[in-house]
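A single protein chain has been removed from this complex, and every other one stays in its place.
After this line comes chain A, so read on.
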Amino acid sequence: MNKKKIIIPLLAVLLGFITGAIVMILTGHNPIEAYSALLKGAGLFGDVKRFGDTLLNMTTLILTGLSVAFAFRTGLFNIGAAGQMLMGGFVAVLIGVKFNLPPFIHVTIATITAVLAGAAWGYIPGLLKAKFRIHEVVSTIMMNYIAMWSVYYLVPKYIPGSFSTESKAINTSASLRTEWLTNLFKGSYVNLGLFLALIAVLLIWWILEKTTFGYELKAVGFNLHASQYAGMKVNRNMILSMMISGALAGLAGATYYIGYANNIKIGVLPSQGYDGIAVALLGLNSPFGVALTALLFGFMNAGRLFMQSSTSVPNELVPIIIAIIIFFAATSLMLETWLKKSEKFFKKSEGGK
């Protein structure tokens, strides 16, 4: 049964690329050329810097994907990863700009506060759900906008940069980038966030599968009443779930704003927050699935601009392919029936012999 589950996202990816190829042929492009350019652009043919960029893209997506997947496994639909990520990033940048501390300590404090800020941003919808049964989809969407406009107001007021649309740059002591990693990947912005993300994957998997805490969170997510019956603290668990989900998104904010970037722009919600939903969906809400999906999306995002410049295919094709993959993954039910039908068909034709 588990095998069948994994087939569906793989099939979705395959169908996505095939459909992408059809679109290219119809618009007069060569799909083989385009796809090899995409792979090359993502550094899969040996270009170390480009591969570093793939990992960089993957880092943030792993964390937002984990954020959504973790919430989902515990019965919550966190649409607020974008806002939680933004708040985490804002606090990290604020600390990065305002303080002058020794390198290791500075970045550690900035990262931890980003995690806490994300958790706090998740706490509010969690509390609203636990106390007043307000659906988290509504409240997290609202919280996204509150985050966006708060940053819009706070950045120019407290940490204005040289442009009015962005903050001052952080002190290098607060950056997640390190020299050895930058050198290893020949100048890519890939940073320590990569390791934090991979640790998070293991940690979340461990919590969900191995601990009584994860057991409780899942029980509450699946059946509130039975959890109550079993004596679990339903409300507390709900709030904790949202906080952990928010913390992961907050960490994503750190890897993005004090890792990839060194300042924060105002007036935008990070798209990775919403991409996290797609990553979680295609990754079947499993931590390792999320990591693999993030790698896939990471390489497509990293390679798209190279594809555009070295072939005639516009880079917008990449989001189209991603969208098609998501579409197929989301209609997994349809894929399942196709699979079943083809299985039956093959069984029959075998029997015919």
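Assorted remarks:
Everything below uses one rule, namely that a contact is a pair of C-beta atoms (placed from the backbone, for glycine too) under 8 Å apart; a residue touches a chain by one contact, two chains touch by 3 or more; residues count from 1.
One rule holds in what follows: contacts and distances are computed from a predicted model.
You can't see one chain of this complex, but its UniProt record names it "Heme ABC transporter ATP-binding protein", from the set "Succinate dehydrogenase, iron-sulfur protein", "Anti-sigma factor", "Phosphoribosylformylglycinamidine synthase subunit PurS" or "Heme ABC transporter ATP-binding protein".
When you scan A:Asn100, A:Ser162 or A:Thr212 for touch with the missing chain, the hit is A:Thr212. Touch with the chain omitted from the figure is made, among A:Phe45, A:Trp149 or A:Phe222, by A:Phe222. The set of chain A residues touching the chain not shown comprises 1, 210-213, 215-216, 218-219, 222-223, 225-233.
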